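Structure, as structure tokens:
Here the complex is missing a single protein chain, while all its other protein chains stay put.
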Amino acid sequence: MSKIKIKINNREYEVAPNLTILEACREAAIDIPTLCYMKEINAIGSCRICLVEVKNARSMPAACVQPISEGMEIFTNTPAVQKSRKANLELILSDHNKDCLSCIRNQTCELQKMSADLGVSDENRFKGKMNEFELEDNHSSIVRDNSKCIRCRRCIAACAELQEISVIGAINRGFDTSVGCAFEAGLKDVPCIACGQCIVACPVGALYEKDETEAVFKALADPDIHVAVCAAPSIRVTLGECFGGKPGEFVEGKLAAVLKRLGFDGVYDMDFTADLTVMEEAKELVERLTKNGKLSDGKLSDEKIPDEKISDGPLPLITSCSPGWVKYCEHYFPEFIANLSTCKSPQQMFGAIYKTHFAKKLGLDPKNIFFVSVIPCTAKKFEATREGQSAVGDGIRDVDAAITTRELARMIKKYGINFDKLPDEKFDSLIETGTGAGVIFGTSGGVMEASLRTAAYLLGGHLLGGSSADKIDFEEVRGDEGIKKASYQIGDKTINVAVASGTANAKKLLNSIKSGETNVDFVEIMACPGGCVNGGGQPVQPIRVRNFENLWERRAESLYKDDQNKEIRKSHESPLIKAVYEEFLGEPGSPIAHQILHTHYAPRGKDIKV
Amino acid sequence: MKKIKTTAGFMGTSEQKEKLIAMIAEHKDIKGSIMPILQKAQEIYGYLPLEVQQIISDETGVSMSEIYGIVTFYSQFVLNPKGEIAISVCMGTACYVKGAKDILDRISANIGIKPGETSKDGRYSLDATRCIGACGLAPVFLVNEDVYGRIEKPEDVDDILKKYTES
Partner (left out) sequence: MIKLTLNGAWINMKNINELTALRDKFKNSIAIRTGDTAAANGEKHVLVCGGTGCHSSGCNAILKKLKESLKTHGLEDKIKVVVTGCHGLCALGPLIITHPDEIFYELVEPDDIEEIVTKHLIGGEPVLRKVYHEAIVDGKLISFHETDFFKYQHKISLKNCGIIDPECIEEYIARDGYQALAKALTTMTPLEVIDMVKASGIRGRGGAGFLTGRKWAYAYLTDSDKKYVVCNADEGDPGAFMDRSILEGDPHAVIEAMAIAGYAIKADEGFVYVRAEYPIAVNRFEIALKQARDFGLLGTDIFGTGFNFDINIRLGAGAFVCGEETALLTSIEGHRGEPRPRPPFPAIKGLFGKPTILNNVETFACIPPVILNGPEWLSKLGTENSTGTKVFALGGKIKNIGLVEVPMGTTLRTVAEQVGGGIPNGKAFKAAQTGGPSGGCIPAELFDIPIDFDNLLSIGSMMGSGGMIIMDEDNCMVDIARYFLDFTVEESCGKCTPCRIGTQRMMEILENITEGRGEVGDLEKLEELGEHIKASSLCGLGMTAPNPILSTIKYFRHEYETHINDKKCASGVCKALFQYVINEKCIGCTICKRACPTDAICGEVKKPHFIMQEKCVKCGVCHDKCKFSAINIG
């Protein structure tokens, strides 16, 4: 497309014609501050922070939404612009709880940084009546402190536009406008899936994860308790961001090192149970394909389906490792609950097998084990409290505390550990680092790919147009599209798969399955767009980064690179996995595996409880 | 503007529900029909409590937060039922300069509820409304459908209210 000429602060530029003033200025190395704007999902021009002057314009337009035009003359830093931006910021501050020192977002708050950048000298200049709210901290995963809310509505956009869930919205009018649920119900009383996308969208401390670090610190300090921790696949490509690293920086070695220095008695890699999930889920897939007549020609090679009914669920089989997605399914698509894989998620499998098999190996009483997961996800906190997530029984949860990447970073900072100076170390050898298949669980398409690698093996090479069982790279299900589809040949049968990330895409896909438009056998769904790398528990990047960089692409690339470098890239080839089945579980889908590693679901309804 | 949340218990009938569902079916395929649906639902129930909004949400697929957002945005939608004796005082300019505020205060003191509220027993409700267009009669207030205009002084409302309270 031919470029157009514009002037920014009296300098001439040639830029693409379809840009907004904000985008054009960025190309000219001018960062215009923004608060409410989120690319594609929240172009509402409401905060009035990004105002600029345009020659001959009647009023000051908002740079985030105003398109450029040929010959446009833009001024980004006139006294009038500076005055207006500052006045709007000061007005926002006048209805904002300014307890900054004790705020969870102290030093990562966009409002705080902006106040410094724009030179606010009196945060009380427009002091007046403030809206009053109660702190809402009774949800399993998310805390809402509306006294900090600045009505930028980014959380609403994340919930309604990005995820198409819409349990929060703008309520009331005028000065009383606030962000809330219908009838001002709490998040726990509405069909919220706890994905946490609202949190990573929030510029201030109005939304944050339910903090579980205190419980972890307490356990660590108790000499009678064995505190074990496992880190989810995606943490190794995001934790660095909390310490000034670039999005996607691979810090697996430092991650292992820091967990050890925090004093955990066992430091493990969740890739292991990702592999375990693959084993169970691939088996479940083969079973369901067979039971549903998809593989009736019996072309299974060395595998055979045991007679006892293990999984007779319908097709498509849908993955269940994303707890946000599972909750979404239970609230909004109960008709697909039977399609959900009964496999627990890797987090839960880890706690389950650790407190059973490994506890025995280590000579520990499961009662004395405090199992911690480090996860990219706020819904995992909810998952850990779910019913049906106790392998040991006796009310002993598989997972005792689920802490997000952000919480781990806070722990590290509290302990005064210099992250940058840490050496690269390995996870504890008791449970060795998993396979490449386990690593890519952290990104959309990864669970599908990992499962296909093993399913291909289970199906004895009949997959993939009969080529071989060795296919490793399933490029078809990678990439940043919201919905990815692929077909594979098994003998004369075609197996159709689909991958969706983000509940908006999940909704689209499920509806098209329901209508018969899409015919699939195996589906991977993750609640967050892009999967765990973009989870609601990941480091919050400020909007000036989020709007211009595809965070989850950077992070996912890093995971795929790690997969590529791994010696073992298929779950079933992992010696540890083989050993666990040999020593404990028997074979995938065995009764003992079911008892320890599988769970169940139930419809939750959409009604609001007040 | 902040809506006063529902205080009265829900006493919707199955007849009302049937009517509501039939009405929604008639409207839901029209683009942007959530507003007319809410208006008609309010005609059926007199107000829009949780139970009614939930049905509308279920039938139209519009989320509860969006519906509640709409309901709390427009002053016409109410979360509290109108009282059997529904009083509204016009606060339009003409009425205001002729003492509408004093009339409102007088009525409020008289029946013991604030503007926007419905008395617990559902007997009274009081509203301060925007201009109702009867500026020539200023100041004006309404009791149910009856218009009282050219009120000379606040205490004149006492006798008018008596007509209703004693019946």
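Should a chain be cited, it is by its letter among A and B, assigned in written order, with residues numbered from 1 in that chain.
By definition in this document, a contact is a pair of C-beta atoms (placed from the backbone, for glycine too) under 8 Å apart; a residue touches a chain by one contact, two chains touch by 3 or more.
Computed from a prediction, not measured in an experiment: that's the story for all the values here.
*Asks:* Looking at A:79, A:174 or A:244, which makes contact with the chain not pictured?
*Replies:* A:174
*Asks:* In the whole complex, not just what's shown, which of A:66, A:277 or A:590 touches the removed chain?
*Replies:* In the complete complex, the chain left out is touched by residue A:66.
*Asks:* Against the chain that's been left off, what residues of chain B make contact? List them.
*Replies:* Chain B touches the chain not shown through residues 1, 31-36, 38-39, 62, 66, 69-70, 73-77, 91-94, 96-97, 102, 106, 130-137, 140, 147, 149, 153-155.
*Asks:* For chain A, enumerate the residues touching the unshown chain of the complex.
*Replies:* Given the touch definition above, chain A has residues 43-49, 51, 59-62, 65-67, 80, 83-84, 87-88, 91-92, 94-95, 126, 128-129, 151, 170, 172-177 touching the missing chain.
Definition applied: only the chains that are shown with their structure count from here on.
*Asks:* Centre to centre, by mean C-alpha position, how many angstrom separate chain A and chain B?
*Replies:* 44
*Asks:* Along chain A, where are the residues that touch chain B in the complex?
*Replies:* Its residues touching chain B are 160, 165-174, 176, 180-184, 190, 606-608, 610.
*Asks:* Chain A touches which residues of chain B in the complex?
*Replies:* 1-3, 5-6, 50, 53-54, 57-58, 63-69, 72-73
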